[in-house]
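Only one protein chain is missing from this complex, and each of the others stays in its spot.
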Amino acid sequence: MKKTLIALAVLAASSAAMAQSSVTLYGRLDAGLGQTKTTINGVGEKQVGINSSNLNTTYWGLKGSEDLGGGLRANFNLQSRFALDTGAVSGDMFSRLAIVGLSGAFGSVDLGRNYTAYDTLRSATNNVFDSNFATNSAVWGNGIADYSLRTSNSVTYTSPNFSGFSGAVGYAFGENKNVATNVNGSATDTASLHIKYANGPLLVGYAYQEEKQLAVANVQDKNKYNLIGATYDLGVAKIVGSYNTAKNNTLKDKEYSVGVSAPFGAATVAAGYSSSKSEGFNANNKGTGYSLVGTYDLSKRTTLYVGYMQAKTQTVNGSIETKATNVATGIRHTF
Amino acid sequence: MKKTLIALAVLAASSAAMAQSSVTLYGRLDAGLGQTKTTINGVGEKQVGINSSNLNTTYWGLKGSEDLGGGLRANFNLQSRFALDTGAVSGDMFSRLAIVGLSGAFGSVDLGRNYTAYDTLRSATNNVFDSNFATNSAVWGNGIADYSLRTSNSVTYTSPNFSGFSGAVGYAFGENKNVATNVNGSATDTASLHIKYANGPLLVGYAYQEEKQLAVANVQDKNKYNLIGATYDLGVAKIVGSYNTAKNNTLKDKEYSVGVSAPFGAATVAAGYSSSKSEGFNANNKGTGYSLVGTYDLSKRTTLYVGYMQAKTQTVNGSIETKATNVATGIRHTF
Partner (left out) sequence: MKKTLIALAVLAASSAAMAQSSVTLYGRLDAGLGQTKTTINGVGEKQVGINSSNLNTTYWGLKGSEDLGGGLRANFNLQSRFALDTGAVSGDMFSRLAIVGLSGAFGSVDLGRNYTAYDTLRSATNNVFDSNFATNSAVWGNGIADYSLRTSNSVTYTSPNFSGFSGAVGYAFGENKNVATNVNGSATDTASLHIKYANGPLLVGYAYQEEKQLAVANVQDKNKYNLIGATYDLGVAKIVGSYNTAKNNTLKDKEYSVGVSAPFGAATVAAGYSSSKSEGFNANNKGTGYSLVGTYDLSKRTTLYVGYMQAKTQTVNGSIETKATNVATGIRHTF
């Protein structure tokens, strides 16, 4: 009997050894049949095809965590986004994520190319599961360009959880002082933070991000983003909502987003709506968008989906109307 | 006690490996000493060097298969081709293969960048093991460009095996409607199919592929490929043969290929010959090529090889004669 236990212990230990392995190879693959159409003042063509990253972005990556003793860990994560329909990398090799750092009782510090602290709350409160059908990124940023999700040359501190409260601050160095495209000599760094409270069904938080812009006429401007967002899980459904302002020296946008998702066994349906309105001299800029998404889990790792997203925006003080629709059905597989 | 030791040995052995079930990392590496020479109407230089992908293309990849229950599986495969002599990726990152799909009793459906259904029969009936010494791709496509092995934005259905009969159909969306380079507004999609019968020593099949071309003078043309191919394993030797026509609105080529390979213990020798002849206004286009290849297996995963290939083609109605020779000896290793 003891030997059986040893053998079983070996089996168990083998699984443990796997978890202890110094690197994990992982990924997410999303492909489906889709139709996209973008018209600018009524002119545009629809394209039908096999598209990638419809529900979620396709990537592969390497990650690991080493126990250094005393609660201290060394952590890393490298993630490479690509288009499954063509095989091409999107951007630089590991431009989706490239970090190394330490974590412990103090929280964690990560160095490299990383999501901003603002993005953490933004993605947690985006509608339709923060999927690529989410309307926020399609509509927000109608006047001022939408925020940068990730920044290179960054350091991020994430706090531990204090009775539901947690936060993070991030800073990304510009590393471009005094270059020809940056005439006033300051680097275009980016700073961000968030603070949130998560307890039981509730998540609520505030996030801020500011991005220095390349100087125009020797005046360097900053785009500033202020976000309040929340989610509440009622059990039969989860509701999400967020409100954001984006402003710089000359422009200001007010933006909000709401959404709801409801599980039905292995299926989930979700709907989302976003709106954007500019103020001041581009006051006729505005945008709205909505989404409907359904998913069905074949397993924990494999999901079928169908989704629809439509966004309509008016820019250049309302003179240019852009209408984009995207409908797709496909499969998402993780490994 | 001995059993405990076995168990402990297992424990030790497991900690190193115990591959994660969800993904397999694999590859094929081919490098050797080679000489290539290409002359056009007698002018050209030979180059000697360490070359890659002499016998087979060098790549690495990720693949996996998840059991979803009831015979259903989710499958994926990502493959990145590169030059072992320089370390450079050839084309896009996973442009050699990037698919995700489902398989079951119904067969399989794969989405992404994939081999065409025509290619399945073509590669199965190419001479000299469908290696890079095979003469088909060097000689066929003398008038009309040779077919596309792989297509992006594709969906492929592969049937189950019915008493030796099986088939596949593939469709690749053009996704380039109404762009400047495609004036008549249709996307340049590609369709393909094959049907084959494989039983015991015999494989015989038919394959078809058509590729829409970018429009010239608002007339969109198609390149159409019709292939009949077969292999027969006599035991002492395996013979392969295929016949192909390629045509569009203005050109037509007739092409055939034959080959034989024979095992001698761990060694195998193979020879191949291909021919191409055009008709109509480019009737003086023609090409011939032959190959000799020898391999020696050091193990299931590691093979030494030596190969020679020579191809001579006449194009532009016979006015340009191109002669290419390639000789190489090296090693192929798979992992």
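We just call them A and B in the order they show up, numbering each chain from 1.
The definition used in the following text is that contacts are C-beta pairs under 8 Å (C-beta built on N, C-alpha and C of every residue); 3 or more make two chains touch, one makes a residue touch a chain.
Keep in mind that this is a model prediction, so the values were computed, not measured.
Checked against the full complex, the one of B:42, B:70, B:87 or B:235 touching the unshown chain is B:87. Checked against the hidden chain, the listed residues B:52, B:135, B:190 or B:220 yield one contact partner: B:52. On the side of chain A, touch with the chain left out of the figure occurs at residues 1, 3-4, 6-8, 10-11, 14, 22-23, 25, 62, 64, 66, 68-69, 72, 74, 76, 78, 91-102, 111-113, 152-155, 172-178, 185, 187.
Residue positions on chain B in contact with the hidden chain: 3, 6-7, 9-10, 13-14, 16-19, 24-27, 29-33, 45-52, 60, 80, 82-89, 298-299, 301-302, 330-331, 333, 335, in rising order.
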